[in-house]
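A single protein chain has been omitted from the complex, and every remaining protein chain is retained in its original position.
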Amino acid sequence: MTIKVAILGASGYAGGEVLRLLLDHPEVEVSQVTSERNAGRYVYSLHPNLRKRTNLQFVPSAALEPCDVLFSALPHGEAMERIERLSELAPKLIDLSADFRLHSSDDYVKWYDRPHANPSWLERFVYGLPEINREAIRGADFVSGVGCNATVTNLALWPLFRADLADRSHGVIVEVKAGSSEGGAQATPSSHHPDRSHAVRSFAPVGHRHTAEVLQALGAAQDPLAVHMSVTSIELVRGVLATAHVFVKPELLEQGFALKDLWKAYRGAYGEEPFIRLVREQKGVYRFPEPKILAGSNYADVGFDYDPATGRVVAIAALDNLMKGAAGTAVQCMNLMCGFEETTGLTFSGLHPA
Amino acid sequence: MTIKVAILGASGYAGGEVLRLLLDHPEVEVSQVTSERNAGRYVYSLHPNLRKRTNLQFVPSAALEPCDVLFSALPHGEAMERIERLSELAPKLIDLSADFRLHSSDDYVKWYDRPHANPSWLERFVYGLPEINREAIRGADFVSGVGCNATVTNLALWPLFRADLADRSHGVIVEVKAGSSEGGAQATPSSHHPDRSHAVRSFAPVGHRHTAEVLQALGAAQDPLAVHMSVTSIELVRGVLATAHVFVKPELLEQGFALKDLWKAYRGAYGEEPFIRLVREQKGVYRFPEPKILAGSNYADVGFDYDPATGRVVAIAALDNLMKGAAGTAVQCMNLMCGFEETTGLTFSGLHPA
Partner (left out) sequence: MANANCPECEGVIELADGSFVAGEIIDCPDCGVELEITSVQPLTLELAPEEEEDWGE
């Protein structure tokens, strides 16, 4: 018996990616997909890869009918305004926007420069990153999406903080290299091909909003952690790579900290994870994680290197910002919330060469 | 009851792509994959996208055991030398190389500059393009692969010749724009990144070998057709686009030939085809076929335009040279040969954005 699933705001890249995944999901029937501007048009007019896969047409959100699971992929700020009404449409709701990712409304105001429209709902949402929050998601009705730059950073660093290896006083510097699809489907002067091609562009040297989710995931109330993120746009459409710099605790250095301790920490955190692959190899072209072979897949590749002379750990992670960084993780959460096998509909392995 | 399938020569891009598809194919168990140079190594050491998907290791071809279906993806010239031995290993054989694509050994000598090693086998092989040869493939034990540039050209032109609309005396000029993965996994001076990047390189202005397969598919003994192919390498890894120029028969022009007649011919040829999508649209960014949204999918997008002032039809087709142009079509043939549903294991829809 398949479940009925609707997608609110399916004209963008994230909503379109959720639609692509659900169309191939054995347990799901996509009942409705909404877009105000494109109501009445076939979905494949905006998502040409879905030609011949569906004859679904966009409907206005007012036409939304009750369903089993509702994905919301509206622009930031919309879902928080409409959450009361939306929560009546389906017992389970997954919101891909940034509106319900942060637990504290103070954090929200600080990073998003405006008060939250419905702060009481913040604590009713669970942060939707299964690798660090699986049990909470399994039992949740309201789950938030994840930020792509935050997720690639969190997944790179999580094992180090889980095993308490990092010198927190030193903070974390992380450099994220990002593809153009992070900017979404809306054309802007900076996404104009002659200007965006071959960019190596310091997009956000400081103050990137996704830092908030890293602080939330790795920070600890009693022991604050400084996370310093810089984002550089590079020649890529899908994909993001994070290179994070952390220093091992001095006392561990004295006890002879070595590479195998990193293997132990990363294997301990990710050994059983279906979508995390540890990548640190001596041979071949792809010795460390790299985004281009992950496009379309729900994998995050995670690796590390270590400089014993300085105690610096370089944690590296790569993923597809539209998949593990958004829609793939959202569908992974749906599988958990509905009791389906977690990898259902998410087994595409990515392409090589790509 | 799954069938046992082995891949001979699985270290290259085509063999690796067959492996990727078979690992996700519900009816198949991949029993062995061979590579002389890489025997003993895990397959994912060469195919990093397959990490965590399989622990298969390459074996030398001498270790090949009998199986139900054998895919051969050896370099050109190998399979034809070893066909007697190979045919004893499996009742059904699909050879992705060029060795058994041409029916006539004279054609083979002409286009491949050497005599065929086993000409008697040529007639035992069926040309493996289901869209123009489905019934023969269904009943065949020995099926050849297809050339990627030939296939994109054949699929662009087939409806015009099937409906006998083209003025054959005029011949066909076809310009193929090709990605770098057509050159295979072996690094060469011309594939060196600083020289291959941003190439718009006249790779083969004349004499491309795939022309032979176009002549074979569209030519007719009693009514020879001249096919003039030029291939230009462009900034792409996977993907190929063919733009073919054909002229409508004069008598049809007099009867008022129009765009509707093209729709009729293309719909007549491809209306029921699971992997061909007709793409000719008035709006949106992707109005005609385009390869980048097809990467990893088995679709070929086919479109056309028409200049009533000159009677020129421009037939356009795009596909992923490693998928519809090689491995995807080979697995599609396997499905037909084994009586599986034709689309089994081939439903990935491609990515957008990509």
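As written, the chains take the letters A and B, and residue 1 is the first residue of each chain.
One rule holds in what follows: a contact is a pair of C-beta atoms (placed from the backbone, for glycine too) under 8 Å apart; a residue touches a chain by one contact, two chains touch by 3 or more.
Predicted, not measured: the structure shown is a model, and the values here were computed from it.
Between the chain not shown and the residues B:Arg37, B:His193 or B:Lys260, the one that touches is B:Lys260. Screening A:Tyr42, A:Tyr112 or A:Phe203 for touch with the missing chain picks out A:Tyr42. Of the candidate positions B:Leu278, B:Met337 or B:Ala354, contact with the unshown chain belongs to B:Leu278. By the touch rule set out above, chain A reaches the unshown chain at residues 40-42, 45, 55.
By the touch rule set out above, chain B reaches the unshown chain at residues 259-260, 263-264, 267, 278, 280-284.
Here, only the chains that are shown with their structure count from here on.
With centres defined as mean CA coordinates, chain B is found 36 Å away from chain A. Of all residues in chain B, only 13, 16, 20, 23-24, 45-53, 181, 185, 237-238, 277, 279, 281, 283-286, 293-297, 299, 301, 322, 347-354 touch chain A in the complex they form.
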